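One structure, pasted below without further comment.
Apart from one protein chain that is not included, each protein chain of the complex appears where it belongs.
Chain lettering (A, B and C) follows the sequence in which the chains are written, and residue indices restart at 1 in each chain.
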Amino acid sequence: MNKILFFAHLRDAVGEETIQLDLNGKTVAELKEFISEKYEIALTNVMTAINEEFASDEEVIQQGDAIAFIPPVSGG
Amino acid sequence: MNKILFFAHLRDAVGEETIQLDLNGKTVAELKEFISEKYEIALTNVMTAINEEFASDEEVIQQGDAIAFIPPVSGG
Amino acid sequence: MDDRYSRQTLFPHIGIEGQEKIRTKHVLMIGAGALGSGNAEILTRAGIGKLTIVDRDYVEASNLQRQQLYTEEDVEAKLPKAAAAAKRLQAINSEVQIHAVITDATPEKMEDLVEGVDVIIDATDNFETRMMINDISQKHQIPWIYGGCVGSFGMSLTVIPGKTPCLNCLLKTIPIQGMTCDTGGIIAPAVQMVISHQSAEVLKILVEDWDAVRTSFVSFDLWRNQYSSMKVSKAKDSGCLSCGENRTYPYLDSENMMKSTVLCGRDTVQIRPPHQHDIHLGDLSRQLKALGYSVKGNPYLLSIEMEEQRLVIFKDGRALIHGTKDLTQAKAIYQRLLG
Partner (left out) sequence: MDDRYSRQTLFPHIGIEGQEKIRTKHVLMIGAGALGSGNAEILTRAGIGKLTIVDRDYVEASNLQRQQLYTEEDVEAKLPKAAAAAKRLQAINSEVQIHAVITDATPEKMEDLVEGVDVIIDATDNFETRMMINDISQKHQIPWIYGGCVGSFGMSLTVIPGKTPCLNCLLKTIPIQGMTCDTGGIIAPAVQMVISHQSAEVLKILVEDWDAVRTSFVSFDLWRNQYSSMKVSKAKDSGCLSCGENRTYPYLDSENMMKSTVLCGRDTVQIRPPHQHDIHLGDLSRQLKALGYSVKGNPYLLSIEMEEQRLVIFKDGRALIHGTKDLTQAKAIYQRLLG
């Protein structure tokens, strides 16, 4: 299983801080597409961390990996 | 083995951010006494966290527990 | 005022030697809003040699809740932020050389502004300017520190040319998204926490303690009690157009800048973003409605009613701002709502 953590407005859109999914062998891009459709949110520009390390859209998720989605914000 | 993490001026006194010791079965008080003598630092008022949870001096350390020493500071 | 920096020189990583370095350095601050005013105050109190503050805006009532250099008097006088900031900063520390520049930071102006600068602090409210800062930083080998916040959420990244990945390595493009301080609101504690991270990094760079510089992307949410530190060294991309082997500095090219035009006789400005990005209109509409805006739409566009203007945004990112002929104001409205 994999834990997926949502930050900021993504958390509100999803309605929970974390969800659990089995993602072994899936890419970050595939996960983004699934989440995007299920929760109707745009994840195109959102950064992904796997086990607290930056991950590209091509990266393949392993059993037990913790994934976090961090949306860049522009306010200042 | 156990990882021991030092914050603030304790880190400077010890010279490293973390050290490794085998502490299975030891109490926090025993660990404090050992560290106090070895590095010549006062740990009486220092707070202890075991696995990111507050621990009293009587608590017994288990195999694999991560211990952190957090000195309360008074500046403001 | 002999004793002025004593608590800072007592800090072993700065010391007398570090203080001397701080006194000879020049920091360039792009933006004098929430992040800008807080960072400027810390650096001025810390005894920076020279501080250049660039801002295009003037002080408004809605700034006072979080922009720490400004008072009710500045709002009444409609003072430009850079000028109001300079006035307060000089009262705080008359030893510091404050250079206030009231302008919109364009690539051309940036080329002049970075002359002799040691660090650039990002205190802007949009990614277009940030990506330009990112390119300028790489071109002139000047470190810069990204900061952003909205609601109770904030983030920061330190970019050291030749050492860390750059913002373009991480984001690949200018993000379009509907969550800014003008839509999601902002609380002052989140602003201050970004400032804490940015200003600590600036001090490390000024005293040349390179080993201490943060190499992770920090983000946090103070209301939800979240804090995350993401390692980014793996993100460094040798194909990056801003910092890679065949770099072109795309965001210094005015072709890639936002275009704004007054539509003749219509009291309307058209804004065209540099790249065609499809916007998720349904998503944007939900966000804006949740925040109390009156939003109407169809599959091709959204129409958003504001106090004195109306903004119509098309799926490709192009927008019409009705009710103004002021290009800078229109651009600012667009960036506020769309980041």
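Here is the rule we use: a residue touches a chain if its C-beta (ideal position, glycine included) is under 8 Å from a C-beta of that chain, and two chains touch if they have at least 3 such contacts.
Here the structure is a predicted model, which means the values were calculated and not measured.
*Asks:* By the document's own contact criterion, which visible chains does the hidden chain reach in the full complex?
*Replies:* B, C
*Asks:* Consider the whole complex, including the chain that is not shown, and state which of C:258, C:291, C:312 or C:327 touches that chain.
*Replies:* C:291
*Asks:* Even though one chain is hidden, which residues of chain B still touch it in the full complex?
*Replies:* Residues of chain B in contact with the hidden chain: 7-9, 11, 17, 40-42, 44-45, 47, 49, 52-54, 56, 68, 70-76.
*Asks:* Using the touch rule from the top, list residues of chain C that touch the missing partner.
*Replies:* 1-14, 38, 41-42, 45-47, 60-62, 64-66, 68, 70-73, 75, 91-94, 151-152, 181-190, 192-193, 195-197, 199-200, 203-204, 209, 212, 214, 216, 222-225, 227, 229, 290-292
To be clear about the criterion, only the chains that are shown with their structure count from here on.
*Asks:* From the mean C-alpha coordinate of chain B to that of chain C, what's the distance rounded to whole Å?
*Replies:* 41
*Asks:* Could you tell me the distance, in whole angstrom, between the mean C-alpha positions of chain A and chain B?
*Replies:* 35
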